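The complex appears here minus one protein chain, its other protein chains still in place.
Take a look at chain A:
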Amino acid sequence: MKYIKFLILAVTGAMFVSCDQDEFLNPLPDSAIVADSFFQSDDDVLAAIIGIYDAVQGVNENTESSSIRFNRGVQLEYLLTEHRSDNTRSKTLEGSRADFHRYIVEPDNVQSEDYYQSMYEIIFRANNVLEYVDNADASNLNRYTAEAKFLRAYAYFNLVRLYGDVPLVTRVAGSDEKELLFTRVAVETVYAQIVSDLQEGVTHLSSGHKARASKAAAQSLLAKVYLTQPTPNYSGARQLCEDVINSGEFSLESNFSDVFYNELNDEIIFAVQYLEGNPDESQGFSSEFTSYSRQGRQDGLNIVNPNLAEDFIAYGGNRTAASYSAFGDDVNLPVPEDAEVIKFLPFGSDISDTNLPTYGDAPSNAGNDWIILRYSDVLLMHAEAIMAGGDTADSSAIDSFMEVRVRAGFDPVGDRPAVLTTNLLLLERRVELAFENHRFFDLLRLGVAHDVLGAHATLKGYTSYNIRRLLLPIPSREINLSDGLLTQNPQ
């Protein structure tokens, strides 16, 4: 017992020197080891690729209802795109989802933050696959690489159009690599990366898939990138569209409604799949698009603006009845005020009684796919590429344009324009692709966003609108994490 003093001294001393503060507070992430040990075989790489699609698919708000960011993936995209165009709006003015259509999105908007982070989640998972892709069979190496790069390009294409200059990360980066993670890169450089990633997809992806990246999906997306990039490549876009058209793999559905309710049909080039009733694989947006007999968590989102309904009545043809529907007293108005999107009705819906619509057993766990690319979009891009920023009388451009119109019930001779103008093309895209998150990007790409949306905002009394609102603010969470490296868009 007389050594107790020495024992105490020794123990105390040991405690002082053993506590490596740095390691204790900053442990090495276990995940690094997990990733290192996970990729052992071709199947593991394939599983990781499927994991990228999981990031695109996003988490249903009805499964994880916390309103903080939760990687909603593509499920919230309509807020950032359709709501910010003249197409649709939120029924209520409460909550951050109601900020988009009024152009008052601030850097702390949680849905914008979620989308931004979701895109970088896709990019992270793609980069992760690329890091370990060597574990795949040699015969699959190029295809897997191209598939990951396709999805990375898809995410960057969304980011660069919505946020402008963004950090360009093309490898797995540690959290201490702040310079790489938070330095904004010029739009032109981001586009160069997108183009090179997609060109690899055009070369190495195979045909046949619709719910996974295919050669045609890479061609179509690259065509859209060529049309959108700061210096458009119209001839390249035209060639790509013609490759897709001439492949013979795709055709328009004769019945417009089948495009949406006959999943992975001949018209679909690339879609994100969901499973009805499965909380982990279903989507929540179908229920959010209801309002009169509300099924979603909000009072009704993507509510159709009367201005869009007017264009549908004039130019929609038989697409009108398959795109939106009015309910209750709204039915009696010549132009409905609060019509609802019906392209994505949950399984089992019956809206034939407009006073008593029903939406099946599990509307909040809907299985409707989200279409990213479809054939009519390619046909209209083909016309747009030939127009090359102006009007055209080129017959092949007008042929493609008319193929879409004729399916909608217009006369191939009587309704054929002698000259295809930007205005006609925009109108056609508006009614053909309404509620599929194209309109905002179409207006930007064709250079009329400020004219159209400025007039729309004036008409609707959205006084916060100005030209700066065409870019979303960089989420403040990212700026806070960046230690002052990440700069904000003009506010």
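In this text, a contact is a pair of C-beta atoms (placed from the backbone, for glycine too) under 8 Å apart; a residue touches a chain by one contact, two chains touch by 3 or more; residues count from 1.
FYI, contacts and distances are computed from a predicted model.
S.K.: Any idea which of "PKD domain-containing protein", "ABC transporter substrate-binding protein", "Dihydroorotate dehydrogenase" or "Raffinose/stachyose/melibiose transport system permease protein" UniProt assigns to the chain that's been left out?
M.R.: Matching the unshown chain against "PKD domain-containing protein", "ABC transporter substrate-binding protein", "Dihydroorotate dehydrogenase" or "Raffinose/stachyose/melibiose transport system permease protein" yields "PKD domain-containing protein".
S.K.: One chain isn't shown here. Among A:Thr189, A:Asn423, A:Asn466 or A:Asn480, which residue touches it?
M.R.: A:Asn466
S.K.: Among the options A:Ser247, A:Asn355, A:Thr421 or A:Gln488, which residue touches the chain absent from this view?
M.R.: A:Gln488
S.K.: Please identify which residue in A:Lys178, A:His450 or A:Arg477 touches the non-displayed chain.
M.R.: A:His450
S.K.: Name every residue on chain A in touch with the hidden partner chain.
M.R.: Against the missing chain, chain A presents residues 450, 466-468, 483-484, 487-491.
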